[in-house]
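Shown below is the structure under consideration.
One protein chain is absent from this view; the other protein chains keep their places.
Moving on to chain A:
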Amino acid sequence: MTEMLLNTQPNIADPDGFYAELIAAHDGLSDEESQTVNARLILLLANHVGDREVLRAALKAARGD
């Protein structure tokens, strides 16, 4: 069910480049500041996705349920 809603197949061009950008977004931040950035990032992306079914599947997948 999860697979149908949430795209868990490779979908990001230049995966190494993206990963480096993700880590770089936290450069020079304290753990707490990083938590803040992560929370904002989740909210921005969640709004971009919009679809509640997909978001629910992602929350479930992230918890490893």
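The rule is short, and it goes like this: a contact is a pair of C-beta atoms (placed from the backbone, for glycine too) under 8 Å apart; a residue touches a chain by one contact, two chains touch by 3 or more; residues count from 1.
Basically, contacts and distances are computed from a predicted model.
*Asks:* What does the UniProt entry say the missing chain is called, choosing from "3-(3-hydroxy-phenyl)propionate hydroxylase", "Heme exporter protein B", "Assimilatory nitrate reductase electron transfer subunit" or "Anti-sigma regulatory factor"?
*Replies:* Answer from the UniProt record of the missing subunit chain: "3-(3-hydroxy-phenyl)propionate hydroxylase".
*Asks:* For the chain that got dropped from the picture, name the residues of chain A it touches.
*Replies:* So the residues of chain A touching the missing chain come out as 35-36, 39-40, 42-44, 47.
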